[in-house]
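A protein chain is absent from this complex, but the other protein chains hold their places.
Coming up: subunit A.
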Amino acid sequence: MFAEDDLLPLSALQHLLFCERQCALIHVEQLWVENLFTAQGRLMHERVDSGGHERRGNVRTVCAMPLRSMRLGLVGKADVVEFHQQKSGEWLPFPVEHKRGRPKKENWDRVQLCAQAICLEEALGVKVKEGALFYGKNRRRQSVEFDSCLRAETEETSARLHELIASARTPPPLYDKKCDSCSLKELCLPKTLEKPHRVERYLKRMMAD
């Protein structure tokens, strides 16, 4: 069990899965790509502010629901949680996360969603079996089943996240295709910092002539 002070943002899970260095740059060093993130944040708020509660038939929708799990040590918000009324009359939570891009083959978004499910389970004392990801690019909803495999991956990722942040170290970059789509590339300088031992040589060269 984690203490409240040690809770980490839920969203860090996807940063970690995308790239450990990116995760450390954001969550250890607090580097921020101002434009992108604030723009994202704003969009999110607009949607959330317009949302609130809503009920249609046997589905009740709650926007921007605060979540946390003391077991995983995570805190954050769920974009949307739908509550589906069962035949028994019971309402079961069903998290829906909105993503701007398109579906990925990796498990990143599913892990984040699963972490939300675990938070919901902890708060409400129910079993959350399923949720969905909604992708802005193709406007498709993809359902996600929280099976034991995904749960294990989520637990393992949270544990790794806590280790990384506790170490307070930033892993060195490894230049890779994904760097080209990374919002922190300009701050990370993956190509330059991959070979860090060059400054002495550079200074010598600058002094020569």
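One rule holds in what follows: a residue touches a chain if its C-beta (ideal position, glycine included) is under 8 Å from a C-beta of that chain, and two chains touch if they have at least 3 such contacts; residues count from 1.
As a convention for this text, contacts and distances are computed from a predicted model.
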| item | value |
| --- | --- |
| Among "Pyruvate dehydrogenase E1 component subunit alpha", "MBL fold metallo-hydrolase", "CRISPR-associated endonuclease Cas1" or "NADH-quinone oxidoreductase subunit C", the UniProt name of the subunit that does not appear here | "CRISPR-associated endonuclease Cas1" |
| Absent-chain contact - pick from A:V59, A:V126, A:C149 or A:L203 | A:L203 |
| Touch list for subunit A against the chain that is not drawn | 28-31, 33-35, 38, 168, 170, 172-173, 186-187, 189, 192-193, 196-200, 202-204, 206-207 |
